[in-house]
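Contents: one structure, followed by commentary.
Only one protein chain is missing from this complex, and each of the others stays in its spot.
Chain nomenclature is as follows: A, B and C, assigned in order of appearance, with residue numbering initiated at 1 for each chain independently.
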Amino acid sequence: MRENHSAVALPELGIGLIGTGFMGRAHALAFGNANAALELPARIRLAALADADSARAEHCAQTWGFDRSHADWQQLIHDPRVQIVAITTPNHLHFPMAMAAIAAGKAVYCEKPLAVSLAEADEMRCSAKTAGVVTKVGYNYQHNPMIGLAKDMIEAGELGDIVSFQGEFSEDFMANPASPWSWRCDAAHAGGALADLGSHLLGMARYLVGDVEAVCADCSTVHLQRPASPGSHEMRPIAVDDQTHALLRFSNGARGTFSSSWLKHGYKNHLSFEISGTLGTLAFDQERLNELRVYRAGASGRDGFQRLLAGPAQPGYAAFCPAPGHQLGYNELKALEVQALIQAVCGHSSRGPDFEEAWQIERLATAIRLAAAEQRWVALEDI
Amino acid sequence: MRENHSAVALPELGIGLIGTGFMGRAHALAFGNANAALELPARIRLAALADADSARAEHCAQTWGFDRSHADWQQLIHDPRVQIVAITTPNHLHFPMAMAAIAAGKAVYCEKPLAVSLAEADEMRCSAKTAGVVTKVGYNYQHNPMIGLAKDMIEAGELGDIVSFQGEFSEDFMANPASPWSWRCDAAHAGGALADLGSHLLGMARYLVGDVEAVCADCSTVHLQRPASPGSHEMRPIAVDDQTHALLRFSNGARGTFSSSWLKHGYKNHLSFEISGTLGTLAFDQERLNELRVYRAGASGRDGFQRLLAGPAQPGYAAFCPAPGHQLGYNELKALEVQALIQAVCGHSSRGPDFEEAWQIERLATAIRLAAAEQRWVALEDI
Amino acid sequence: MRENHSAVALPELGIGLIGTGFMGRAHALAFGNANAALELPARIRLAALADADSARAEHCAQTWGFDRSHADWQQLIHDPRVQIVAITTPNHLHFPMAMAAIAAGKAVYCEKPLAVSLAEADEMRCSAKTAGVVTKVGYNYQHNPMIGLAKDMIEAGELGDIVSFQGEFSEDFMANPASPWSWRCDAAHAGGALADLGSHLLGMARYLVGDVEAVCADCSTVHLQRPASPGSHEMRPIAVDDQTHALLRFSNGARGTFSSSWLKHGYKNHLSFEISGTLGTLAFDQERLNELRVYRAGASGRDGFQRLLAGPAQPGYAAFCPAPGHQLGYNELKALEVQALIQAVCGHSSRGPDFEEAWQIERLATAIRLAAAEQRWVALEDI
Partner (left out) sequence: MRENHSAVALPELGIGLIGTGFMGRAHALAFGNANAALELPARIRLAALADADSARAEHCAQTWGFDRSHADWQQLIHDPRVQIVAITTPNHLHFPMAMAAIAAGKAVYCEKPLAVSLAEADEMRCSAKTAGVVTKVGYNYQHNPMIGLAKDMIEAGELGDIVSFQGEFSEDFMANPASPWSWRCDAAHAGGALADLGSHLLGMARYLVGDVEAVCADCSTVHLQRPASPGSHEMRPIAVDDQTHALLRFSNGARGTFSSSWLKHGYKNHLSFEISGTLGTLAFDQERLNELRVYRAGASGRDGFQRLLAGPAQPGYAAFCPAPGHQLGYNELKALEVQALIQAVCGHSSRGPDFEEAWQIERLATAIRLAAAEQRWVALEDI
């Protein structure tokens, strides 16, 4: 019986989650899975859930196992049972919520993009640094154990000096010109394919290859107007990019290409890249997230890419499954992100972008946008 | 606040889980994910957890969120707060535990194989039927939304009359002759590649193609002895099959091949099959569980297999992710199995093997074993 | 100028080709490509071409570069300028033509299957042996450099002891029930999927794994009648197999499955197999004939199949292309078969089935047919 037995004596960290959409639920699942499956230096307590719709807030709180709900996110931030504020609201709310949480001395776990302008992002990372609060940003794809394996291989020099990065993040959910306008089409809300999809790929490039020092780019809007709402005959003009292509020059000398598109038919979650060095090449595609294709010169005396399948040798995978080949899903990457968050809050080192790194990603996206607007190479140091 | 608001008024069903190994934790994750993400006719309450090691039982109960722990599984079965008994213990314990649960009028959620002998399995399915308790057996791969799509396509006649089934479930965890003896190598514990892996494939064949009426088969043991324990010099003789190959004749006229092996190098979870009919072919591989390859004659006027990616159009996927291409993992298939369990307990129809179907699977495996032993065709009606 | 220079002083071997259909032209292309690209111990001279239609014979002779044409194949066989008789006529003519060529002391290059009955095949191989003439049979897939690589790997022990063979040769050209009757549907002409397609796979199994000692099998005819001719309303009954599945027991202890079908939708030339041993696995699919997938345990410390691409390291490839990845086509496999033929005729050892081996393949197909007819295991020694 619980009362007589106390094998588990971990500290508890109270999570306050703001938002009950797709990402809100993904967070809720991730907190539960992290508690049940992952080694954590503290136990997560689902302390509070906030949504402006109080009935929805309470319904979700009960369904997802939160202790209580708030209709006012400010209340949640100041709730003393909340040590970590998780933000899954639309992009333009990231700034006020994160700033309030920082002011309250709370750790912040914010979805990407960090903010709707580089200035806001800069203010957020500076405030967090000054306040000394721990931050983590939801670039969850970086927490894939196969990405961890790629990172380890690169750091161990298995690919030699990195020579090239070629990356693409394409989906097709806006391919149909009848796909209506939404906040994702609004530049003031960090809309567009570059912000929505491309920023994940920029983060991946930085994580695996390093700093970018200059970019040249081309943005294009293919469908110049879209229905104001589903099925509507009223059309709204579109100002954000449907697709962006860029050249990247990394500080370590590597060169590469970058593409992001939300109208490339056939792709559903095609965050993909190839990284090549003087000793080998590795390739990844999020649509097969449990695989990594690797070629190492001379490894076998015969030529050929090798398909590595995720297995318990990769940190993060073993926690969810002791046998190889069983595959993790998207939601488990989120749980691994939560593990990194809790490690960071407990003072341990952990992987994955914080506000500082998220600002660097925004800065790179800003450089790409400027390069496209002015049709010239832009040095990152000028941003 | 919770007290003033009651949007959620679902009945609760108390789960009593026996076992804390890999499958125990997989169950715990599945219950949590089902509650948080899936539409259920009742809410799951993690009422009790049993393990003979009481400290471990309590530790896991706390980690996984169960209300209490028991060292004695009989106590758990008779705990009035438990309505569903989930059994994840070694195979030879399935029978006594399930029989006790049935006697207590509890619903039973049992891992596969149902039992270590066909006679036991028969007794279990008869007892459950007589007692009128709901049962569900852990053939979780059948709950994959892509398998559901395959089932729907076949039922809708998209492949025409089914002509052939070719299936293989191969892994390589016993490929190394130094892999030691374990209960999986013991015929009395339903060991061997046919029982351990093959039964999943037999269930899939029955689910998608239908009854098998006759089989011919060949079992072989490649490594005739294995170390008694890891690294031991003491060798134990092995009597179970390392690999089994069979021919299947289905009642509907389809013919096919079947293979199961636990020593086929390179495969980690290769539950794979191709089903072909007079109008098309579909192919599946569990190592890419979010994909289905489909060929329909004349669909496009050009020839070619199509790779379908899991997405929200498939029931079960949408609950976990609103966007296609994000991929489910193994543990989410388990949550979908739990959803089917809860639906069944609440009197709704649901997919996935119950004790009756699990017995049919065992019966088919028994026919295969007999056909191999006697080197002749065996009709199912003689089993 | 030719007159003053004589770098090339190879003997010439005159080819007499019978037949001007698809395989006749494939032979003509192969002779030309072999002369131009492959190292040969003798130069091939296109001495004579025979077809019962004399105008067609002459037209093809000119188009393909043969010295002369014959309407009577007997004349061709006795033409003193012909040292090698190449037979590409319908199956039932292989016997009389080959027997006549053997009687005339000519080497014979015969398309598969060797004959329309095992008795004929037996007589052919005995006669060739007695006469001491060189023979080669058109199992051209075996001459693929990637198959040669597979053979070398197996012989070098890279896969360890062979444990399993799983093979399938499926196409879909008879999948449509409106596909009309042809001689391929006539048992007396060695029709049926087993004879037409399966024999290639049986040859491959024997080549790579070795003798088969027993088989069990199941043949089925899905479409019991077909139009007598394209578009005809007259239906002819079909007695040959549309698909055959079998279990194979090899003399070296390996076990396996075998399938051949000409109505499996989606496959166009799917001669495919996986061979697994105690140290690794290799996989091949003729639809990607320039690739071999290989898994070797522990090769890299990480798990994964490797995709090997054909390149100049493989004998046979280099002759056609000095750079890897450029790919050979079906017709070049035929040229490599011609090279093996010329090597054999010149007394060198060479790979690829002769009449003796082709008879062994027919014997194995006969055992499979008998096992299916009598629904029992059949030992090869009883055939």
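Rule of thumb we're sticking to: contacts are C-beta pairs under 8 Å (C-beta built on N, C-alpha and C of every residue); 3 or more make two chains touch, one makes a residue touch a chain.
Predicted model, so just to flag it, every value in this text is computed and none were measured.
Trainee: In the whole complex, not just what's shown, which of C:36, C:224 or C:239 touches the removed chain?
Mentor: Touching the chain that is not displayed is residue C:36.
Trainee: Which one, C:270, C:293, C:351 or C:369, makes contact with the chain that was left out?
Mentor: C:270
Trainee: Check each of A:66, A:207 or A:295 against the chain that is not shown and name the one that touches it.
Mentor: Checking the options A:66, A:207 or A:295, the one contacting the hidden chain is A:295.
Trainee: If the hidden chain were put back, which residues of chain B would touch it?
Mentor: Residues of chain B in touch with the missing chain: 294, 296, 299-300, 302-309, 311, 313, 324.
Trainee: What residues on chain C make contact with the chain left out of this view?
Mentor: Residues 1-2, 5, 7-8, 22, 25, 28-29, 32-33, 35-37, 54-55, 58-59, 61-65, 67-69, 171, 173, 267-270, 286-289, 309, 311, 320-332 of chain C touch the chain that is not shown.
Trainee: For the chain that got dropped from the picture, name the residues of chain A it touches.
Mentor: Where chain A meets the chain not shown: residues 163-164, 166, 168, 172, 175-177, 216-218, 220, 222, 242-243, 245-247, 249, 253, 255-259, 261, 263-268, 274, 276-281, 295-297, 303-305, 375-377.
Basically, only the chains that are shown with their structure count from here on.
Trainee: Among all chains, which one's averaged Cα position is nearest the averaged Cα position of every protein chain shown?
Mentor: Centroid comparison flags B as closest.
Trainee: So the centre of each chain is just the mean of its C-alpha atoms; given that, what is the distance between chain A and chain B in Å?
Mentor: Here chain A and chain B have centroids separated by 34 Å.
Trainee: For chain B, which residues are shared contacts with two or more other chains?
Mentor: Each of 267-268 in chain B touches at least two other chains.
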